[in-house]
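Beneath this line is the structure, given in structure tokens, with notes to follow.
Shown here: the complex without one of its protein chains, the others still in place.
Labels for the chains are A, B and C, by order of writing; each one numbers its residues from 1.
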Amino acid sequence: GYSFVAASVRLLDGHQKLNYMQLKLKNVRKVLLVAKPSDRKVPEKARDLVSFLIRNDLHVFIEQPLLDEPDFNLENLKASDDRYKTNLSTYDKGCIEQYAREIDLVVTLGGDGTVLYTSALFQEHVPPVLSVFMGSLGFLTNVHLPEFPSIMTKILQGEGMRVTLRRRLHCSFYPDACCKIKQHKHVAKPTRSGVVLVNGNGGGEVSDDDEGPECSPGKKVLQREVMNELVLDRGPHAGLLMLDLYADGLHLTTIQADGLIIATATGSTAYSLSSGGSLVHPDKASMLITPICAHTLTCRPMILPFTIELKIRVSEGSRISAWASFDGRDTTELKPNDAIRVTASRYPFLSLCRVNPTEDWCRSLISTLHWNEREKQLPFS
Amino acid sequence: GYSFVAASVRLLDGHQKLNYMQLKLKNVRKVLLVAKPSDRKVPEKARDLVSFLIRNDLHVFIEQPLLDEPDFNLENLKASDDRYKTNLSTYDKGCIEQYAREIDLVVTLGGDGTVLYTSALFQEHVPPVLSVFMGSLGFLTNVHLPEFPSIMTKILQGEGMRVTLRRRLHCSFYPDACCKIKQHKHVAKPTRSGVVLVNGNGGGEVSDDDEGPECSPGKKVLQREVMNELVLDRGPHAGLLMLDLYADGLHLTTIQADGLIIATATGSTAYSLSSGGSLVHPDKASMLITPICAHTLTCRPMILPFTIELKIRVSEGSRISAWASFDGRDTTELKPNDAIRVTASRYPFLSLCRVNPTEDWCRSLISTLHWNEREKQLPFS
Amino acid sequence: GYSFVAASVRLLDGHQKLNYMQLKLKNVRKVLLVAKPSDRKVPEKARDLVSFLIRNDLHVFIEQPLLDEPDFNLENLKASDDRYKTNLSTYDKGCIEQYAREIDLVVTLGGDGTVLYTSALFQEHVPPVLSVFMGSLGFLTNVHLPEFPSIMTKILQGEGMRVTLRRRLHCSFYPDACCKIKQHKHVAKPTRSGVVLVNGNGGGEVSDDDEGPECSPGKKVLQREVMNELVLDRGPHAGLLMLDLYADGLHLTTIQADGLIIATATGSTAYSLSSGGSLVHPDKASMLITPICAHTLTCRPMILPFTIELKIRVSEGSRISAWASFDGRDTTELKPNDAIRVTASRYPFLSLCRVNPTEDWCRSLISTLHWNEREKQLPFS
Partner (left out) sequence: GYSFVAASVRLLDGHQKLNYMQLKLKNVRKVLLVAKPSDRKVPEKARDLVSFLIRNDLHVFIEQPLLDEPDFNLENLKASDDRYKTNLSTYDKGCIEQYAREIDLVVTLGGDGTVLYTSALFQEHVPPVLSVFMGSLGFLTNVHLPEFPSIMTKILQGEGMRVTLRRRLHCSFYPDACCKIKQHKHVAKPTRSGVVLVNGNGGGEVSDDDEGPECSPGKKVLQREVMNELVLDRGPHAGLLMLDLYADGLHLTTIQADGLIIATATGSTAYSLSSGGSLVHPDKASMLITPICAHTLTCRPMILPFTIELKIRVSEGSRISAWASFDGRDTTELKPNDAIRVTASRYPFLSLCRVNPTEDWCRSLISTLHWNEREKQLPFS
């Protein structure tokens, strides 16, 4: 369990000031470690990390493939301490949603990809996440491996940790939205308590079982929560992609481009930035619409309120399909008239900070983008 | 007086969904007309507009210079209807703040400049504003003059009008912020009721009498609410301008550029756009940091939470002064070590919509920027 | 046959001033018409155009599929005038290079795609080209169909026509450039006389049978002349593309991006512009290197001398292949270590102007890009 603590009076003001929010984790018992053995150094480092957790009497969950790595050396661990036999379990990622609420903390070990994988894993409720990196700092990782023991100790002692509240976007695919996109009815519904209550005052989130276009009942097939972005592009096809863009039922424009990125604030440092989007503070609730190589000079990146309901439909006259991908996964073809609906997710992603959201973010910008660096030159006047 | 009406359940969700907010004006009696006689056609058109208002038994306030225009033809009006003698007054813009709360509605006649002038006029509370244009549609004007009578009639009949809630930024000048910028204490205070309560749940706005850097008590001299942007640039000087940027007391970066724009969402279609900033929906509470011709390739436009406290200080080592202007007015020199503090204003600007915030905005984008337009070409395959 | 005439003394200065060059066509007898029947209106309009040419005793060559179109109505034409039996021939595009030098003039009917198709058709010598459009003006078309008879009459009367000398790029594919790219030896060779002599002073063009990397003799397989651009992108694959860039044997940089565009000045208004490239006067001999969504903020569009020898190699460590396309055609996979070499083509493309290169270009920019257009707004001061 965990609870929010007001670090300052600013917290009271509303969710926009959550950057000063602190999260106090109580009775941390179950920790899930996400680490992909793709990097040769991961098994050995994961072993150190697991050892630290086990020594602190925590119950640790990891994926089977990691356990099987020679460098993880499970037998040796078991021989050294009986707690490895009782407190170390594997988990089945297929049914992780079922016990997501029982996990007290997720620790990721690796780069930004590992954190995105974690977001994909938890499509509904996400436990608080501590992101540890080994090599270089990323946008989504902030704790260097050597710092892990001292930070984890603070957490176990119940110290409040600042968090970056990363809003995710809920994407649902509507095949064959053949007739006109209809103005949507927004009905407030009671939602579950807990972190999902972004606004803190009950209800009102856009329901993700709202119906789509009237003519295609029950046709919604794919749903995904994205932390960085939804991308629609031409995939393997050359040719001109045309996408109709609707905001709250209003036809904004039809975009002719190589593709379109619908990004969160968190995703503003990823693909959207490469396509000319602005940097957006990760604590901001924003929906970035960034075209990829638009065919008109006037089609600029745009930022919409996070609460808007966005629909992107492959134009009836588009000569090619669009290919959607969700944080780089689950690539799906959209034929002309197919649509994707994007709304605020009710399941945000809480990243524990190293310092605070603003300072962590700036450190990432400088380290990863060489943000605003320049060699000093000799002055001349 | 006026009151907000929930147009849909979305309104209940929190202030981010105010785009569906409706404003119902009750007992409209006092209307203030802002029109600058710079355009030759203004006096005649203003006369028509005033006539309509007087015929509807409203009390109208205008500036003296407009009354004096030959084309306004005041004597002729007075002769035609006695109500021009009793219900038409001039106002002194110097003390307009005093009776701002008594004005039920402001009508502007002219272009975007007239609306910005209105924002400058009302540095604290702003009555709801209806913006009428004569020639071409702007970003801040939305009602074409011929539409005015029917829309005004709807307002007088008490119909709910959708509004764009344009957040303003509060800028205060701190000369000689000689010592270090200190982390700021944020103390919630009760605020007055009314439109200023952006979050709807009491208190918490950043107080604009928070103190600045400790070493310069009582030195704050100039304060301005901006609706578009604060610009800091090199003014008449050639040479390299260096600006230190602080967010909530944290040194973000030092920018070497021709200048820096701190814009609102409303200002995202103005100077910020020319400098590479994104288009931001005018209903969004955002603070855009857009550098003008930065000297590093990695210095990109950035968007911060609206609630952040931003300080921009002319670097101690800057060889030249910066020149600040507030919505293009009140140009002020900032010497090295002088600073400007920017926070969310507690006095937003309510624009009555023609349709709704999103539709009005898209119409402006298309009409004014030729947004995303392209000639259709013959296909070839 | 045709000859160049100095319109002004500027011609004497060197090829950079060819924008004032005039081309005088002598004894025009054989005209090749390129028109794709994809647009419904093409056959009928092509028929009108052919009629005009036949009536002027010219020999006309067209592709068989156009002849077969019902709207072309060949039988009817033959019945009306015997010259259709003797002076109208079809051509086999497979062996068009053989009689390219016998064609006095190419007329294209359609959009920019038809002109690019013509460039693809003539991989070596290109006869002078007159580009006729039906619907809207493009970047590569400049004569509106109703203007065609008067302009064609001028040509037949031997009037000098200004031309835009569109330089093309010669691309050759080197599979498995496994070892290091070697500094290239540039050997001047005598070239054929005629339009191909870009520099006018003999020899010196980079030979297109220069060898590639030493370790792969005889491996060059695909060669293409492009008028707009060579594009290297990720094709159907997600993932990070890495491309090593060499100029005259020097490793410039390794680019991580969605793709890379190597464009001519002519291509500067096409894909390169969508990716942030500058507009370049079509008469300029330039090689534009424009990254598509580069992963670093500092990777800007770059312009190199046209005479440089550029090599782009898929990095050994690139996790995915690159896909090359040449003016949007002939998509080819490049595996890691495969390379493409780009040099100045010895076969430029001569477009007959409507007025002159600069005026034709500006007209296209304004019509097609809405270049620098803005609604006039009411002034306010």
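Please note the rule applied: a contact is a pair of C-beta atoms (placed from the backbone, for glycine too) under 8 Å apart; a residue touches a chain by one contact, two chains touch by 3 or more.
Predicted model, so just to flag it, every value in this text is computed and none were measured.
Name every displayed chain that the left-out chain is in contact with.
Spelled out, the missing chain touches these shown chains: A, B, C.
With the missing chain put back, one of C:23, C:280 or C:340 would touch it. Which one?
C:280
Residue-wise, where is subunit A in contact with the chain that is not depicted?
Output for subunit A: 36, 38-39, 110-114, 117, 133-136, 138, 297-298, 300, 367-370, 373-381.
So that we can see where the missing chain sits, which residues of subunit B does it touch?
Here the touching residues of subunit B are 235-236, 238, 257-258, 271, 273-276, 292-298, 325, 328, 331, 369-371.
Tell me which stretches of subunit C touch the chain missing from the display.
8-10, 12-17, 19, 186-188, 199, 201, 203-205, 247-248, 250, 252-256, 268, 273, 277-281, 283-286, 288, 294-296, 298-308, 319, 358-359, 362, 366, 369-374, 381
By our rule, only the chains that are shown with their structure count from here on.
Can you figure out the chain closest to the middle, judged by Cα centres?
Per-chain C-alpha centroids ranked by distance to the global centroid put A first.
Once you find the CA centre of subunit A and the CA centre of subunit C, what distance in Å lies between them?
So the centroids are 45 Å from each other.
Residues of subunit B that contact two or more other chains, please.
Touching at least two other chains: 298, 300, 369-370, 373-374, 381.
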